[in-house]
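Excluded from the complex is one protein chain; the other protein chains are retained at their positions.
Here is subunit A:
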Amino acid sequence: MTKPGEVLLKVDDLTVEFDTPRGPVRAVDGVSWQVRAGEMLAILGESGSGKSVSTQALTGILEMPPGRIVSGTAEYRGADLIQMTTRERRRIVGDRITMVFQDSLSALNPVQSVGTQIAECYRVHRGMSKRDAMKKAAEMLDQVRIPAAAKRVGDYPHEFSGGMRQRVMLAMALALDPDVLIADEPTTALDVTVQAQILELIAELQAERDMGVVLITHDLGVVSDVADNVVVMYAGHVVERAATAEALEYPVHPYTEGLLGSMPSAELKGRELPTIPGTPPSLQAIPSGCAFRTRCPVAVDDCAAEVPPLLTIAPGREAACIRRTSLAAREAV
């Protein structure tokens, strides 16, 4: 069992590259984060910011090649997943660390009943008999609040609605009572009311089990609802790390600020929604220095000089912006 507050998964300086015909592309660059028991950590970023790639790399499900882990460690309770053999890693990934994906229709095997797919976890990792495993699968479906679970274990993924299917994915991920759940955009494919139900369910199940949850999302609304801490990523770098409440209240990095500014709110009613000018850079042509400087309202010439380091501004508060961190430091003096 996990101790309360124990660091379960600690990613340190993870760098992932993809080999392309036009040379290597760095999708994740020196990323670090950690998640504790009972904590919900949100990794926030637009598509292409490297948020999914980092988790796929450490769980070993990233296609390698073309992907390649250049450096870094990902320790599950002190054991480095990246240095492990595939066989050793399979004992942890799928058992102690499990994953939920975005599109539940394509993420579930269309020709196997949902019961069989959930039961597979018990059969492979616990060596249970088919009967016992199916019984446990039905229990799991019940735990994720699928009505008439016992009747639905034999149904196929296409016979469920989107929200119900995502519950099935959750049941499968939580079947073995994992320590860490990595939820990769679990609500993106769902409509708003169902999104809220799924997030609530994840939060409830987390509280029951005291597990660590890594929630990958591009939706600030999702983060503000449920996450304890947030890591903001941009073009493969972590640009800000903070407790959710603080990040929402006082964003330090201009990118986080821009994201917050473009959230629809009651005050903005009737007016055009502000946006961050420009588009995210192609990973093949990341600007020198700070990757965000070409879209940044406060950029100066110095921003092009070198990649801004992630600096601590306050306890548990880090940001990678020479304009803001130096400013904050000056204010602190």
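In this text, a contact is a pair of C-beta atoms (placed from the backbone, for glycine too) under 8 Å apart; a residue touches a chain by one contact, two chains touch by 3 or more; residues count from 1.
Just so we're on the same page, contacts and distances are computed from a predicted model.
J.: Missing chain, UniProt name, options "ABC transporter permease", "Helix-turn-helix domain-containing protein", "ABC-type Fe3+/spermidine/putrescine transport system ATPase subunit" or "ATP synthase gamma chain": which is it?
T.: "ABC transporter permease"
J.: Among A:V11, A:V153 or A:M172, which one is in touch with the chain left out?
T.: A:M172
J.: Looking beyond the chains shown, say which of A:T20, A:S47, A:Q83 or A:S106 touches the absent one.
T.: In the complete complex, the chain left out is touched by residue A:S106.
J.: Take the complete complex as the reference. Which residues in subunit A touch the chain that isn't displayed?
T.: 56, 59-61, 89-95, 98-99, 101, 103, 106-113, 120-121, 124-125, 156, 158, 169, 172
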